[in-house]
Each structure stands twice: as structure tokens, then as C-alpha cells.
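Only one protein chain is missing from this complex, and each of the others stays in its spot.
Going by the order they are written in, the chains are A, B and C; count residues from 1 in each one.
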Amino acid sequence: MEKTLLSQHLNRLLKDKVLEIVPFGRSSLMTVWIEAKSLLEVSRILKEDPELCLDWLENLSVAQLDQMFAVSYFLRSYRKQNSLVLRLSAVPQNMKSKIKIDSIASFWPMGRPMELEAEDLFGVHFEKTKAEKLEKSEKQKDDRASRDGGDAIREGEFQPKLLPSGWGGYPLRKNYVFPGRQ
Amino acid sequence: MSETPTTEHSTSDHPEGNRKESRHNTEDYRPKDYQAGADYLAEYNAEFPLMSPKTDLTRWKIGPFHASLPASMILNLVLDGEVISRCSVETGFLHKGLEKALELSPWSSLVPYADHLDPENAVFGELVVCTAVEEIAALEVPLRARVIRLILSELTRISAHLSYTVRLARSVGSDTIVHYVLRDRERILDLFELLTGSRFSLNFLRFGGVKADVTEGFIERVLEICELIKIRLKEYNDIFTYNFSFTRRTYGVAVLPVDMIQKCGITGPNARASGIILDLRKSSPALGYDRIDFQVPIGRGESGALGDIHDRYLVRLREIGQSIEILKQLTEIIPPGDFLEKKLENDIKIPTGEAYSQVESPRGLLGCHIVSDGSGSPNRVQFRTPTISNLLCIPELIPGTRIEDLPVVLASLDLGIAEADR
Amino acid sequence: MAQYLRAIGAGAVSIAGTCLTAVPYLFRWGELHKEVTEGYPDPVSSKTSDDLPPRSRGLLVNDIDHCTGCGDCRKICPVQCIHLEVEPQADDSKVWVSRFDIDNSKCMFCGLCVEVCLPGSLNHTRQFEGAAYELSQLTSSFGKGQVTAEQKAKWAAKRESNKKKEGL
Partner (left out) sequence: MNTLDASAKLWTSEWCRALGFLDGVPTWFYFFLALVFTYCFVVIPSGSVLSYLDRKLSADLQARVGPNQAGPAGILQPIADFLKLLQKQSTEKSNWREDVWLSIHTMALYSTLAVMPLGTFALMLDTEMSAFLPFWSALVLALGTMLLGFSQGTVPGWFGGMRIAAQTMAGSFPALMGLLCTGVRTGSFQWSQLATIQGFSPLSWTVFSNPFQTIACLVFVTSGLVLSATPPLDGGLSMSDIHGGVASQLHGRKYSLYRFGRFYVFFLWSVITVVLFLGAWILPLEVSRFLSDKGANRILSILELILLLFKTFAVMLTVIWIARVNPRSRVDQITSLAWKVLSPFSLIALVGASLWMGWRNLG
């Protein structure tokens, strides 16, 4: 879709949920800034819109700019040539606390490992929606794994665990101090 | 070591042992219909689990190091006889902190670090980083340098697919083809050494060009090797591709359906083997393949099931053939001129901005998101690696296959754990 | 039934064909079917450093007489494997490179240091065998050695006098 057409279409679709539509760097991509609280709704609209048909979360990137964390979702379509960058910002309460953002894994399952990575390395916790949690607990009622808490391994899942559990701090934050280098 | 099904081994590969503690709790597995209650645990023999009271399903934990795994990861299998009924995958054992290291080091050392993103396909790590930085800094790459980059990436693609063949052949226990293929891959590594001075960590690409011009005789040797590989491909077909035992082990095994590919975001040859035409070389003109005439091979389902192991292997073999065609055309169109805009400076500064670049690596779509804040080192370098998607599909792909097929399925997915863990 | 027999026949033919494909290797027919093993420590067949291509990046060597001690190499090194200590010499334009250590166990042979070296004193050798019996032997030192306190004082005094001369 054309750049201008795309931004018009997005403005029409998302109405007041869009904060800003800016070009992404020098490229032809568009960055759509939204608020963190409207993420799930926007994701649903973007995925289900027949013209955009953004059914592929190609990349999920978190970057820290001073105190602010920018979470970018690089969305693409398998069938059409559409692509855009969905972006939201979040500020943690202090530099050691986690950030909570809704998980979009129910719309784009391929995003789950990237979310887990960001959780490990950046301390951005992607919360699952209530419906998903319920479904999960239904499925694993008998499994000991679910009783042991969230850390245990569940069947039928892929879990990238880039850090040992209980690792202090989030290594990719700018204020991270390496162990033994205080 | 790792084949003991329950006892927990090497805690030393991670700095902290408590990570493993939590895994210990889930060690025994009870089938859903088991009603015996708490006395089950009392009888459970932790040292010799198979001597515990018999249940229908066995739990087997493979990894982090095992012959059937192509890389270090843990597979938790639930076996019903010899058939795998459920499985979960855990990675992270090769986490090198590459992204953090890139943030801490100056721009100039981005390229040698990017070599280590995926040591097997070093050029693509360099290429994706260089393209992103060039986009941020609006650097123009001379045409000659572009062609040299393309030659290097196609050579790497051939070498990567050859090593894929090696891994697949090893997993089915065919020794001879392994030696033939490695011998031919060696010739390509020799070419890398001739051009860049190194066989794996090339460190050859620079922001705005390449480090050096092609050496004398390099182009001729590339053509020579194209001819050689063409002959060899026929030999591989004779000895391995259509071998009866091999086809019996790969036809119709571990079929990747299209909806699973779209759900997991699988790209590259794995997706193309299932009939999805998804190749950045065709769709993205920025990569510079627009002047070259080649085809994108997709799976044809000769075995009766589109997207099985044999299709994934055949697509790669055909890609080698196409890469040879591309190389031949590249050697014809290589123009005279500069190979680098300006020489490397010690403390180079890249203006503020961000870029997301994509290349078609042998494993699939490799992306790189670089954020620069105008200082001497990048603010954030993030890689989108194809292996993550391939890993994501394993828990759904493996159930239903036999454990003898496990190494074959894993090898056929082309997992580069170095780039998944980074 | 026909399918059953055809499958058996195809299997037999395929396996026989596979075996026959390897026959030329058994008798080394032609250039294409030669053996390719190169014994490593074998002086007859193995590669020596002379067989390596000209751009080969081996262990680093520093021609200390031409080294200006500018420290560019240390700054650009991605793995910080170069340790550099310099002393100002009597002449202001010259420095005494007292320590120039390259930790070969850290070095990743990227060659960036050679690229940025202005006087061209740092170079790759063709040497690729870096194995050593002790960890300390993995460090190759090129420094001119530590300067004694007397010498330092001498140089400092000379510099002072030079400055005074200039000032005058």
C-alpha cells in the first residue's frame, strides 16, 4: 500500500488510538505510535483488517532511550506487501522494576519467544491476557509443572531461557552493572 | 552423560545452579490417567527410572549435549513406546550476550562481532549490520563492493547448505556422503581465505563497502568451483538424495504444514519447502539481486507430502544450483571501480537514527534493528533470527515421530543455535 | 503385489547404484576422485605457512622500533586483548613503549588493529600455531621493557631543560 494511503487507512481504522504516524528512519516503513494500554485492541484491529492483513509479527525489538523503553513490533503480511512498525513507549517506576505490557502472543504466536527474551534481558514483562491464562490452566490441570509455579517447564512449549533464573538485574538495560564490576 | 533420563547433570554450564533446581521438581512424569496417588513417588526410583513401577509413558530429557541434538538445548520428551507423544524445547545455553557486547563496543567493532552471530554464515551477520548502519548514515556503497558482497553471500549460502547436507547425512548415519560434501565445502572455505584471510570469521565487510578488492585469480577460482560443485551435485544425487534407505526415512516424515509456518513465522528454505514463495532476494530490490536472473526453488512434494524432510533437503540442493547460476552472472557483471568509500577510522560516529535491515540468510530471514543515538557506540542492536521460528515449531512438529527420526527432524530444520541464543 | 515387487526392485537397484557410485573412489580414477586428507603434522603433505594465501591472518607481530605507542590498536580492539604502556622519552615527539602485550588467548584475529596502525608496525604473521603449555606463554610481548626510575628522572630532567630552552 502507498505510504499516504496507508496512513489514511490507519487513521480511519484506529481513530484516536494512534498517537502519531512517522516514517521509520530513512526507510519506507511507517512507525505507528500508540499507547501501551490500547495495544491489544490495536493488535486485534490490525490483524483482522482484511486490507492490511498483518498476520506476521516479524520482529519484536525493545530499545532503551534514557529512562524510556520503546517497544517496536515489526508487522508484515504474508499475502500482501504491507508492513509497518507498531511502537509504544513505557517508563518503569524505577530503573530496577519491571515494566508490564500486554502480551500479543494470542494474535501473533511467533512473538512469544521474542517476548520471553525481552522479559529476560530487558525486564519487560509481557502479561498474558486472562482468557489465555485460563486456557493454559485448563490444559495443565493435572500437570505438576503448573503447580510448581510459572518457572517450570511445560510440555509442548518452546522456552528460550537466556539467563539463569534468579539472575540479578536486566543485562540489556543501560544501568546494568556486570557482576564483579561494581 | 546426557542420556541418563532423570539425573540432573552439568550445572556448571550456567553460573548459577538454582536455575536447575526448579527443573528438578518436574522430573517425574505421571500420565494423566494414573490414579495411584502419593505412593507413586515413594516407589519412583530416581537412579534407575525405568525400574520404577511401569507406566505407559516414559519421560526422557535430552540435552544440553547429546548426539541427536544439532546444538545445545534441552528437549523434554514424553515417549509412548518409541513414538514421541509430547515435547518441549528449552534453549539459552549458548547465550553469549552478543547484543550487549555490541552496545558496549565502538561502531568499528560491530562487524567482527557480527561474524559471531552465526559463525557458519558469518557474511550474513556482517551484511545485515552493514546494511542497517549504511541506512542510518546514508552511506553509498560502490557497485563493485555490492557485487563482491553478493559473491561472498552466495558462496556462504552454498557452504551453509553443504553443511546442512552433512548434518542431515550424519543424522541418518550415512558416512560417505559426509566426507564428499565436507571436501567440497573446504574448497569454498579456501576461497574465503584467499579473499579475506580467514576461513570463518571473515571481518571483510565495512560500512560503505568492503575491506579490500578481490585478489588476482579470485574470480576465476569462483567459476572453477561453480563448475566443480555442479559435477558434485550430480554425485550427491547418485549416492544420497535418491537413495532408497534415505528416502524411506525422509518421505512424509515431519511435514511442515502451511498454517504452522504462518503461525511460527518460519522463513527461508523451510518455508519454501512447503510451497510458500518467500524470498527476499526476489521481493526486496535493495539487496541487489534485481539484475540477476534466477529462480526461487520451492518444494514440489515429490514424495507425496509437501514439506517433509526430503523436500526441505531438496530445496536446499536446488538452491545450491541457483546460487551457482547467480555466481556465474555476478562474475560477469562485476564492474571496475572503488570498493570502499572511505577507509576505516578509529572512532567513527554514526548520526542519530534507526534502521531495520533484512537479508535472506541460508536459514531464513535475518533482520537487524539498530538504534543510534549519535555516540561512539550503538544504542541498541537487535537481531531477528530465523532459528527462533524454527525452534518454535519443534514442539508441534515432533510429536508423532519415532525417536530414531528425532535427529533427522532436528537436522532438517537447520537450527543455528548460536544465532538463536545470541 | 506389483507395487510390492516394484518397491523391492527399486530398493535393490538404488542400493546397488549407491555402492557403484563410490567405486571410482576405491580406485582413485581421475582428478575428481583423489583422496583429500592432509596429515597435519606430516611434513610431506601438510600445509606450511608458505602455502597460505597472502591475506592470511595469523598471529600478530609488532615491529616495536617503528611503533609510536599511539594506542589506536588498543582502542579499536573489540576484545581488549592489547595491553599498552608508554613512557614519555627525552624527546617530546618520541615515546618509550615499555609494554606491548597481545593476549593471544583473547585475540579473535579480526585484523582491525592492523588496519588502523598508522606507522604500519603491527602486522599479521603467517604463523598459525599458537598452542602453548602454559597460559602465560599465550601472551606475546613486544615491549622494550620497563624503564628504571633513574632513567625516568633523567628523561624528565632533559624534557624540562628542553622546555626551558624553547621558552628562552
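The rule is short, and it goes like this: a contact is a pair of C-beta atoms (placed from the backbone, for glycine too) under 8 Å apart; a residue touches a chain by one contact, two chains touch by 3 or more.
Values in this document were obtained by computation on a predicted structure and should not be read as measured data.
In the full complex, the chain left out of view touches B, C.
Within the entire complex, the positions of chain B that touch the omitted partner chain are 3-5, 47-51, 58, 60, 66-68, 82, 169-180, 183, 239-240, 243, 245-246, 248-249, 402-408. Contact between chain C and the absent chain runs through residues 8, 15, 18-19, 21-22, 25-26, 28, 33-37, 39.
Note that in this section only the chains that are shown with their structure count from here on.
If each chain is drawn as a node and touching chains are joined, the picture is a simple open line.
Between the chains A-B lie more C-beta contact pairs than between any other two chains. Rounded to a whole number, the gap between the C-alpha centres of chain A and chain C is 43 angstrom. Note: centroid distance chain A to chain B, computed from Cα atoms, is 24 Å.
With centres defined as mean CA coordinates, chain C is found 27 Å away from chain B. Chain C has no residue in contact with two or more other chains. In chain B, no position touches at least two other chains.
Interface residues of chain C facing chain B in the complex, by the touch rule stated above, are 10-11, 14-15, 17-18, 21-22, 32, 36, 52-57, 72, 75-78, 108-112, 115-116, 124. Residues 105-106, 108-109, 112-113, 115, 176, 183, 186, 193-198, 201, 203, 211-212, 215, 231, 235, 238-240, 242-245, 343-347 of chain B are the ones touching chain C in the complex.
Chain A meets chain B in the complex at residues 24-27, 29, 55-59, 61-65, 72, 74, 78, 85, 108-110, 112-114, 121, 142, 144-145, 148-149, 151-167, 171-172, 176.
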